[in-house]
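The other protein chains are all here in position, but one chain of the complex has been omitted.
Up next is chain A:
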């Protein structure tokens, strides 16, 4: 094991993870998820967020259909979708996605179709952005493990 390489990768990992919190992509609940991961379950976080992203895609598609025709918007269905999205984003610590859902719900409550469409677009953007960021993070994790190192546990305040 090349300890210099491992140390370098670990530092990179740490800096990247911290930056994700600082830029508001992640919140404390992501830290909580990381607590649930150990050597026996090294892919736990990756699996959960993967399910989350699948959820996002599915819900966004169905809400898009519901918002599709201006004369027959099913706001109840949209509201249900937003509720689910807000719940799961909150559970994985996807802070930006969750925040868009808050605005999204408000648009839904007043049956503002235009507002809903904007939020839908934004939530789509945010989840895809997060997905890319986390892919990079998990890549770094893999590199650390392959170099024989361990994933640092990082305390984020």
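Miscellaneous remarks
Going forward, a residue touches a chain if its C-beta (ideal position, glycine included) is under 8 Å from a C-beta of that chain, and two chains touch if they have at least 3 such contacts; residues count from 1.
Throughout what follows, contacts and distances are computed from a predicted model.
The chain absent from the displayed complex carries the UniProt protein name "Response regulatory domain-containing protein", chosen from "Pyruvate dehydrogenase E1 component subunit beta", "PIGS transamidase", "Response regulatory domain-containing protein" or "Glutaredoxin domain-containing protein". Interface note: of A:20, A:78, A:92 or A:116, the residue touching the hidden chain in the full complex is A:92. Check A:29, A:62 or A:99 against the missing chain and you find that the one touching it is A:29. Seen across the whole complex, the unshown chain contacts chain A at 28-29, 32-33, 35-36, 38, 40-41, 44, 47-48, 51-52, 55, 80, 83-84, 86-88, 90-93.
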